[in-house]
Each structure stands twice: as structure tokens, then as C-alpha cells.
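Here the complex is missing one protein chain, while the rest keep their positions.
After this line comes chain A, so read on.
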Amino acid sequence: MLTVKNLAHWYGKTGKPLYENVNLSFEDAKVYTIIGASGSGKTTFLAFIAGLDKPQSGEIFLDGENIEKIGATNYRKHKVAIVFQQYNLLAYMSALDNVLTALAVTDSEHKNDKQYVLDALAGVGIEAADAKKNVQQLSGGQQQRVAIIRAMLVDANIVIADEPTGNLDDENSAMIVKLFQNFAHEHHKTVIIVTHDTKIAQQGDVKIKLADRQFIAS
């Protein structure tokens, strides 16, 4: 379980506060959607829980352990996986190599298991022939599915997705959300999706709205 305690952040040292006194808990086997207007600070919040940035105040705990104690690199390596709106795949590799690279970096037990990765990619509609192509030759939807498989196979406790359907059509968006739901429910993982799309936000097990510097769960 990921717990955020008394988190506060503001622009500059004495600037306008982005949010104050945020206390949230993210449980296993659930999909959380965080919706908020542009500039509301939802992506900044994502950066804090993903270990990519530090809040100016407050603490974040994973299963009771402060993520600062775990160490940012170690936390990113073993505890959290991130899916970006721009897919952020390594452009000079195939889909297969992208996933294998992530497995190698995170020191996964499947780090050299090509078949394991090919099967997982096939499960989201990317067959071996496509999996071995350079990722830039794949469509946006395919690339996002590769990015999601990459996040899922590294065996992180938490998967954080930043506008994962932002560049996709409805059909692909639905498929991506379904993937996250299955992953959270079947593998008992926590999935946190940051979005501005209300349709996507509605599909979360827990919906969190960020407005007026407050996170309101429903």
C-alpha cells in the first residue's frame, strides 16, 4: 500500500501553494484515477509518488517504509513502474528489446527470457513479427501497449500512468484501461492513472479529483 502523509508543495520557497496537507492511501488490487484540470498539479503529484521528484513537505510510504529510505533509484527500479503519455520507448530498439531492457535494468528473473516477453506482447495483440520491429515502426496504440507491458513485466508493486490514453483513439483507450484493470485485479497491484479525460477517470475503482489544491476521493 502506498501512503501519502501531509504532503505539501508550492512554487518557489514562499510562492503560491500547489496543494497542502495531502493525505492519501493507494491500496493493492485497485485502479485509482486522478483527474484534474491542466496546471492543477496532478502530474507533479505523479512525479512525487513515482520517485522522480521530491515534495517540499510531507512523506510517502510504501508498505510502511519511507520511499526516501528505500532510495529514489532503488524505488524506481523495484517498486514502481511508469507509463507515459508519449510512450517513452527507447527509439533505437525493437518492442522486444525495450521490454527486455527494462527487465534487465530491474534485474527481473525473466531478464533474458525472450519467449516470456513475446507471449506477453502477443497477449496485447503484438505478434512476434511486430515485436521484433523497431518500435518507431509501430502505431501509437501498439507503442503504448508495449510501454504498458514493459511496466507490468518488471513486477513493480505500483504502476503509475500519466495520461496513458492521451494520444489514442477510443478503441485503443478502452483496451489500455482494460489492461490496467486486469493487471490490478489479477496481480494485486496498485495502478494509478492520471488523466484529464472524465471517461477514463470513471473507469477507476477509486476516483480522485484534484481541485482547489485538494484531493477528493469518491
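Points worth noting:
In this text, contacts are C-beta pairs under 8 Å (C-beta built on N, C-alpha and C of every residue); 3 or more make two chains touch, one makes a residue touch a chain; residues count from 1.
Everything below uses one rule, namely that contacts and distances are computed from a predicted model.
Entry comment: the absent subunit's protein name, as recorded by UniProt, is "ABC transporter permease", drawn from "histidine kinase", "Membrane protein", "Lipid carrier" or "ABC transporter permease".
Looking at A:Leu24, A:Ala102, A:Leu121 or A:Leu138, the residue that reaches the missing chain in the full complex is A:Ala102.
When the full complex is taken into account, the listed residue touching the unshown chain is A:Leu52, out of A:Leu52, A:Ala122, A:Ala174 or A:Val206. In the complete assembly, the contact with the undisplayed chain comes from A:Met93, out of A:Met1, A:Ala29 or A:Met93.
Of the candidate positions A:Lys5, A:Lys77, A:Lys114 or A:Lys133, contact with the unshown chain belongs to A:Lys77. Seen across the whole complex, the unshown chain contacts chain A at 38-39, 41-44, 46-47, 50, 52-53, 73-78, 82, 84, 88-93, 97, 101-102, 104-106, 111, 134, 154, 162.
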